[in-house]
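Here you go, one structure.
What you see is the complex with one protein chain gone and the rest in place.
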Amino acid sequence: MAEEIVMPRLSDTMERGTIARWLVHEGDAVHEGDVLAEIETDKATMELNAYSDGVLLRILVQDGEAAELGAPIAVVGAEGEDVSGFSAASGNGDAAAADGAGETEAAPPAASEAVAAAPAPDAPAPPAGGGTLKASPVARRMASDAGFDLRGLAGKGSGPDGRIVRVDVERALAGGASAAPAAAAPPAQAPASAPAPAPARAAAAPPEADTVIEPSPMLKAVARRMSESKAQVPHFYLQCEIDMAKALALREELNAELADEGVKLTVNDLIVRACALALRDHPQFHRSWIDGKLYQHGAAHVGVAVALDEGLIVPVIRNADSLPLRELAVVARDLVARARSGSLRQQEIEGGTFSVSNLGMLGITSFQAIINPPEPGILAVGSVVERATGVGGQVVVRPLMTVNLSVDHRAASGADGARLLQTVTRYLEHPLLLLV
Amino acid sequence: MLLIRRFEERTEEQYTRARIGGYCHLAIGEEAANVGSIDPMEPGDYVLASYRDHGTALAVGSEPHRVMAELFGKATGVAGGYGGSMHLLDVERHFLGGWGIVGGQLPIAVGVALALDYESKPNAVLCQLGEGATNIGAFHESLNLAAIWNLPIVFQVINNRYGMGTSVEMASAEPEQWKRAAAYRMHGERVDGNDLLAVREAADRLLRRARDERRPALLETTTYRFRGHSVADAGKVYRAPEEVAEAKKHDPIDRFVAQMGIDAETVARLRSEVNAEIDAAIRQAAADPAPDPAGLYDNVYGDANWREQFSRMERGGPFGEREGTRAWRA
Partner (left out) sequence: MAGVTYREALRRALDEELARDDKVFLMGEEIGRFEGSYKVTAGLYAKYGPRRVRETPIAEEGFVGAGVGAAMLGLRPVVEIMTINFILVAMDMVVNHAAKVRQMFGGKVGVPLVIRTPAGAGAQLTAQHSQSLEVMFAHTPGLKVVAPSTPLDAYGLLKSAIRDDDPVLFVENLVLYNVNGALPEPGDDFTVPIGRAQVVREGRDLTIVAHSYTVRRALTVADRLSQHDIEVEVVDLRSLRPLDAETVIESVKKTSRALVAEEGWATYGVGAELAARISRECFDDLDAPVERVGGAEAPMPYSKPLELAALTLEDKIEKAARGLLADCGLLAEA
């Protein structure tokens, strides 16, 4: 007999909660004690546990959506049971919630969200009534490209028998509330730029001078991930300067040699390779803290942050430690190009073990980046600046680059981070080592 | 005639060795009918034939090696290996095929004669057909057109008395083919097709008449095929052995030898020359390469722009017409 899971009371003052992230998918088997989801309350983010065995048949309240205490948020039962009778209550009725991040429409997780970006055929289970999600091919493709989760529209499309068709996705992406399924609520009143747990605001219309912009799914995902990272990962920062003279010279020489192959190395390619080799050299750093356990990484998969008009995306260069520089450059260039054209595949933004973020081309000499969980660190790279410095008692002008390593203190210590940075410096200051 | 005889005998043998595939119709016994009518042709004349065309090809002078190569399906064949036994041709020598559909060559021959007339060329067309083709609609239409348009064409009905397994008496309401021309007020006559000299005389006369007077004619040359309809037919179920034996007594080659008083030694020498020539032709043809499959589409169309015209048809084409791409996975 299928039963509802309702929004639990996780704090004494809690009146409503927001699903931060489902950790299981529709169709997954669940057992007593499994963590099903993370729920944001007025106080903190708590885990939702399963109290019985079964199959998660239907998710009624999606990531990012809120529900009143006691409102149904999911259905668990035996495989194949009919769950068409279940729906979320209109728990999000009134004004903007105490936690301003409450969203009242089918908030789709962004492409970088590992959980549920792909449309239903990739997800294991069928929604209500059994059978796969009915959507036209172009609707699927548009949704996939935009990182929009079609399951929110399942069965409610404008096509025959509720098939999701192109107009449905177009409207949903344009932010129309008319596309909202279970959560029948007025559009968000709170300015979308409000960060996580903001002080309660009255549900007043914003002042005339400002306008409300509905953030894209990608922006929402970035906002959420960055918030989580800052809130949950204990960051500390290590900084050093790297003399890039030899690295720049080697780069020029190599590019001259590779000119007729059409391969062009960037400074970032050298930095990525240096980091990858350093990660290989320092396994003690190359670990991730996930849910109380340490995961030792083998190969180094280095993400490269790419700024887009509407956000940020981090495609991952897999096996960066085993790719020769030339191949790494080709891979990197391709990923960056496709990141900009919006044609990255899901698996290309997952699985990173470290990231590099470079704002040097925008004139930033030094900055500190936010870690992409569950990676142990991220290297923030500034511009190469010719500066006066002392060498052997003499004042000389050297091309110096400031880098900042952010480290997850649960995964690595200060000494670990320092050793990593030292090695990265060594590779870049003796760049021939990058070739062997 | 010796050349044709030997060629056809060896062709039969090569067919049994599986070097020749498909249909293969032999002209053994009909050599005089072929040679006699082609010999008086002028260089500007044209000849078309049915699928029993090996004799025609050799009679116009095509090299035996290239004809055998076509039977073998080789690139050096007279049709590049694309036609086979039934579709021989020799454009330089004005032999325009070799046609597989019974009676199909008739309207086309009429068109060739029409073109000669259109361009005021003083030439004629010899259209060879079997008596089995006289019952198909195209025969009637073609003779009618030739007659109303006064075209320079001679229809040579090579009457070997059997259309596959059906005797001419069973198939034709008027088995005396030469008489059918009367329905079109066209001149018709019959000669003994096994008498090379008689055939030659009649054909010469009628071709001249066609060239000079622009009038069509029908020439029936009666003959007999010693073999079956094709190599796949023994020719026995529908013919009595006595009949075949009797016909062999009128072998056109023997007849000609007797008429011309050629001595046995000369015949033997000629035979041996011919045998050697055919042997060499077979050896050469067997060694020749097959056509390249990459050229499969080269001759479907011939307009200078055809590739450009078809360039936008490739999208979404069936497998094999569109190798190697799958746009929908990109």
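Note that the chains take the letters A and B in the order they are written out, and that residue 1 is the start of every chain.
Throughout what follows, a residue touches a chain if its C-beta (ideal position, glycine included) is under 8 Å from a C-beta of that chain, and two chains touch if they have at least 3 such contacts.
Just so it is clear, the structure is predicted and the values come from calculations on it, not from any experiment.
When the missing chain is restored to the complex, the residue among B:Gly29, B:Pro64 or B:Gly104 that touches it is B:Gly104.
Within the set A:Ser87, A:Ser136, A:Ser227 or A:Asn319, the residue that contacts the chain not displayed is A:Ser136. Taking the complete complex into account, B:Val91 is the one of B:Val91, B:Ala173, B:Ala240 or B:Ala264 that touches the chain left out. Seen across the whole complex, the unshown chain contacts subunit A at 136-141, 157-160, 163, 165-168.
Although one chain is not shown, part of subunit B still touches it, namely residues 46, 77-83, 87, 89, 91, 96-101, 104, 106-116, 118-119, 137-138, 141-142, 144-145, 148-149, 298-306, 308-318, 326-328.
Convention: only the chains that are shown with their structure count from here on.
The mean-CA centres of subunit A and subunit B are about 78 angstrom from one another, to the nearest whole unit.
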